[in-house]
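Every protein chain except one is present and positioned as in the full complex.
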Amino acid sequence: MLVFALKRLGLVVLVTLTVSLLSFSLLFMSGDPASAIAGENASASDIEAIRTLYGFDRPFLVQYGDWLSGALRGDFGQSYYFKLPVSTLIADRLSVTMLLGVCGISFALLTAVPLGVVAAMRPNSFIDRAALFLSVMGQAMPSFWFGLVLIVIFSIQLNWLPPSGSSGWQNFIMPTVVLGYYAMPAIMRLTRAGMLEVLGADYIRTARAKGASEMRVMFKHALRNAIVPVVSLAAVQMGFMLGGSIVVESIFALHGAGYLAWESIARNDLPTVQALILIFSCFYIIFTFLSDLANAWLDPRIRVG
Amino acid sequence: MAVMMTGGEAMADKASDTLKAAFTKELESVDSYFNSAREGVILQRTIWDGLIYLNQATGKYEGNLATSWKWVDDTTLEFKLREGVTFHNGEEFDADDVVFTVNFVADPANGVVTQRNVNWMKEATKVDKYTVRIVTKGPFPAALEYLAGPVSIYPNEYYAEVGPKGMGLKPVGTGPYQVESVEPGKHFVLKKFDGYHDGPKGKATIGTVDIRTIPDVNTQLAELFSGGLDFIWGVPSDQAEKLAATGRFNVVNESTMRVGYLELDAAGRSGTDNPVTKLAVRQAINHAIDRQAIVDNLLKGKSKIVNAACFSSQFGCEQDVAAYDYDPEKAKALLAEAGYPDGFAIDLYAYRDRAYAEAMLAYLAEVGITANLKYLQYSALRDLRRNGETSMSFQSWGSYSVNDVSAITSEFFKHGAEDFARDDEVKAWLDTADTSIDPAVREENYSKALRKIADQAYWVPLFSYNSNYVFSKELEYTPTSDEVVRFFHARWN
Amino acid sequence: MGTVSPAAEEIRAPSPAALLRRRIFGHYGLVFGITVLFIIILIALFAPLLAGHDPYSQDLLARMKPPFWMNGSDPDHILGTDHLGRDYLARLLYGARISLAIGFIAALISGLIGTAMGVAAGYFGGRVDLVVTFLINVRLAMPVVLVALAVVAILGGSLHVVVTVLGLLLWDRFAVVMRSSVLQVRDLEYVNAAKAIGCSTRRIILSEIMPNIVNNLIVVATLEMAHAILLEAALSFLGLGVQPPTPSWGLMISEGKQMMLFEPWLIAIPGIALFILVLAINLLGDGLRDVTAPENRG
Partner (left out) sequence: MSDPILSVRNLTIDIPMSQNTMHAVRGISFDLKRGETLCIVGESGSGKSLTSLAIMGLLSKKLQRAATRLDFAGIDLMSQKLRQMRDLRGNRMAMIFQEPMTSLNPAYTIGDQLAEAYLLHRKATRVQARMRAIELLGKVGITAAENRLSQYPHQLSGGLRQRVMIAMALMCEPELIIADEPTTALDVTIQAQILRLLADLQREMNMAMILVTHDLGVVARVADKVAVMYAGEVVEQGTAKEIFGHPRHPYTRGLLRCIPVPGRSKPGEHLGSIPGMVPSLVGRVKGCAFRARCDVAEEACTAAIPERRMESGHAWRCIHQAAERLSP
């Protein structure tokens, strides 16, 4: 287990470094960062001064090393726009995004896993088809459109839920549903497929032969084995969700990291964009790493011996 | 967490004496010298005071933190200050505050974002506790306009201690509202300042102003419908019409100083073979676009088509200039005359109002000009323009609400990085007008410049913008043409 | 060995072709997907004939005319007009071209990259596999929407940029699936036989391996096509995708969004079109997977 964890950790570090290099190089794709910082009324000499001040005249790798060592200490430089440390800005916004991500993935799991189980229990039944229909819909529904439709229905027509903001739990209902619905189909399908596979396994028959109830067979014996890949998928989806919360946050005016990312892109605030890309990537990397560990833990064949 | 549903009971807001408004843009800093957004101007006028106040109703300057002023010479203004004014933190207002603020912002090293707002000032000197002098770098006729506008006075002791960053997080001023809390970019809560002085702005009547940043107009509207907001502005005309039709809100339209125009690269900075270097082509483009139709159908409200390269109310904005009416046949003839009987292809850059830009694309297409829309962020487009890479771009300019032609025409025709005409004659006239304190001389020279700009069709002046203010029926508010929302003038009815 | 349900196929074995045909036509999702996609392709091909209007021609006096089921509709504009008075039906029909083109080209680019990487990794194994797996990990770690937005913002939005960026970002699933598919067939007898008689690597890959994994490739390609179409719509919606006046469905939603509270049909029409297209492609992909690998579904 330890060796396994260390090996994965090595890969994690390597991937993180590569991602950091890629996100840093964005800065240099974008033309002259000095001119972007200088703002609206800067003269050529101002821009030159900024170039030296920020060290944009140094070689690429030197700047990257500098940025990376800062990033390791949690220092991502200053936002061009807010003139505040990027880390403060992001720390401030991240909680909303994390909350949204956790709510979204919980919603997805809480709906998709039971649906997948029930669908697998009665393949081709009405409920299976309904679940499949839901998941096919979810895959095809553009999430921004779904969000708008929810606002029209629940905020405007019915006036049940606030359309924007993050002041109360009601604010998170629609974003959670939109974000979660996006992750639901994959989780449901995987649960269903895993359950179907597991339900054909001999040990399920063994459990039935012991006189275990259907529920016990499903949830204790089958799901426990079928859930292993679902955990990995949920981790992956969680990573995607945080990165994909841009759309949802912008629709529901949630001031999270995704919205900050979008605005920062629009404002050409590259230090913030770089940091966010790196942080979202790190989340993905951490989640998948944790899910690998969780998998190992869930599967005694990896955990023991 | 708030558990109360934001139901439709707008009554709650009047009852709780809280006006809920929305910003569209995330404000980078509340410190008015370190942001360049309209939202910043609104907060600036709410939290701080300038030495002078421009009465929007009469168009006259009134004393605000100063009670009287006079030009001592061409470059020196002397102010008598109002006594008994205190800042929100209790600090007393006197000449030291003015001197500190002016000297701080006028020093380019301190990096005030919009340098043109402050770089005309050389320094301020204290005469006595309530008398102060501001020295300009040269004759600057628009000085009062700026002192009534973007230059507001900060508390010297506090500002010296916390700097722009601290001021951005915990702003302190003398204005009608003091800041209760700031979540940078997201949320601002203002409280009525009970110790406000008897200046011309008048005391605020609404107890609390709660401003959230909601970037999407639709979300703002949805909040308005569900009672989460009381007051929004900048609502596009289509939505405003529909809102008015519901009868649930006050919808008021007011013109703004913002002018839209097409900037044509007459100087050939983007390439001398560029079609718009030819006068006939520029005139053809002027004739090709049905500005009246765009105003009538898209902008609506109090918008008007403009012919001169400025807003009509601005000092020096000559109205008697060449006007190009919508005449696609003439446009085609002009194009043929210029050697483009089959038209040509060109990039049209834009950064806002995509629908207007799209409408213009279609008009240009009708006379044979294939324009490709390149829609960029403002800063990105500005970089391109400064590098002279754009041959045609759709721009707009709000003159920082400064009611003087120097804030627009002089900005773009004095061979700066954003000057695509590079006309020496125009520059000379503008230079003369900008530095004279004789109104007659200024008017004459601005007029000459504006006429030549129109004759040469350096720009395609399009239209003036308008803004729709939509607010709860419980609120009373009269918008002004300077696009500054003055919460201290809003009241419950 | 007593199985619970003896496999039916063993007992009566119709020809494989007949079996495939029966599976295809017995799969309603697949039939629906193929039919709808085919119709949409026809619409895209014959848009100029069907539209009746130029999707770019504006009429500022006839803005936002409602569609046929609403009061005040104009029989000349069945689906109404947009905010510049352009015929909505024409824009919708031409929009099918944009969406299909984006989906197809992006899937093509990402398919080429991903297949090359996946096949190389699966076939050669060893270091090549390590490098490819590493690259897949890096790619998966990058937040797609964010990176796509950032790059499009920097390079400026246009059809070419969007398609290229999507193509360069969406190869991961191709690589993953192709790699594991190749691993499955790599050591089969006929491949070894081909190696034994001295076939070139290129020949083995192209004529022995590819034909056996091409069904997986097609399945991934359809799903990625749907993915690309949705992403383009999302980018356009956020204002960083295809540029106007191109009639992209995402852009139509973005433009219609302005009035969605008052004229919901402005977003409903392109939204539903987008939904149906993506649904059809997904059903096609799912169906193909079911049909070519029936053990994947119960």
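As written, the chain order gives the labels A, B and C, with residue 1 at the start of each chain.
To be clear about the criterion, contacts are C-beta pairs under 8 Å (C-beta built on N, C-alpha and C of every residue); 3 or more make two chains touch, one makes a residue touch a chain.
These figures come from a predicted structure and were not determined experimentally.
Considering the whole complex, the residue from A:132, A:207, A:242 or A:277 that touches the absent chain is A:207. Considering the complete assembly, chain A touches the hidden chain via residues 201-203, 205-214, 221, 224-225, 298-301, 304-305.
Heads up, the rule we're going with is that only the chains that are shown with their structure count from here on.
Compare each chain's C-alpha centroid with the centroid of every protein C-alpha atom shown, and the nearest one belongs to A. The chain pair A-B and the chain pair A-C differ in C-beta contact count, and the higher one is A-C. In whole angstrom, the spacing between the mean C-alpha positions of chain A and chain B is 39. Rounded to whole angstrom units, the spacing between the C-alpha centres of chain A and chain C is 22. Multi-chain contact residues, meaning those touching two or more other chains, occur in chain C at positions 153, 239, 257, 260-261.
The multi-chain contact residues of chain A, meaning those touching 2 or more other chains, are 31, 148, 156, 250, 266, 268.
On the side of chain A, the complex with chain B involves touching residues 31-32, 35-36, 39-41, 81-84, 89, 92, 148, 151, 155-156, 159-165, 167-170, 250-253, 255, 259, 263, 266-268.
On the side of chain B, the complex with chain C involves touching residues 217-218, 221-222, 225, 236, 238-239, 242, 290, 293-294, 296-298, 354-355, 357-359, 361-362, 365, 372-377, 380. By the touch rule above, chain C contacts chain A in their complex via residues 29, 134, 137-138, 140-147, 149-151, 153-155, 226, 230, 233-234, 237-240, 250, 253, 257, 260-261, 264, 267, 271, 274-276, 278-279, 282-283, 286, 296-298.
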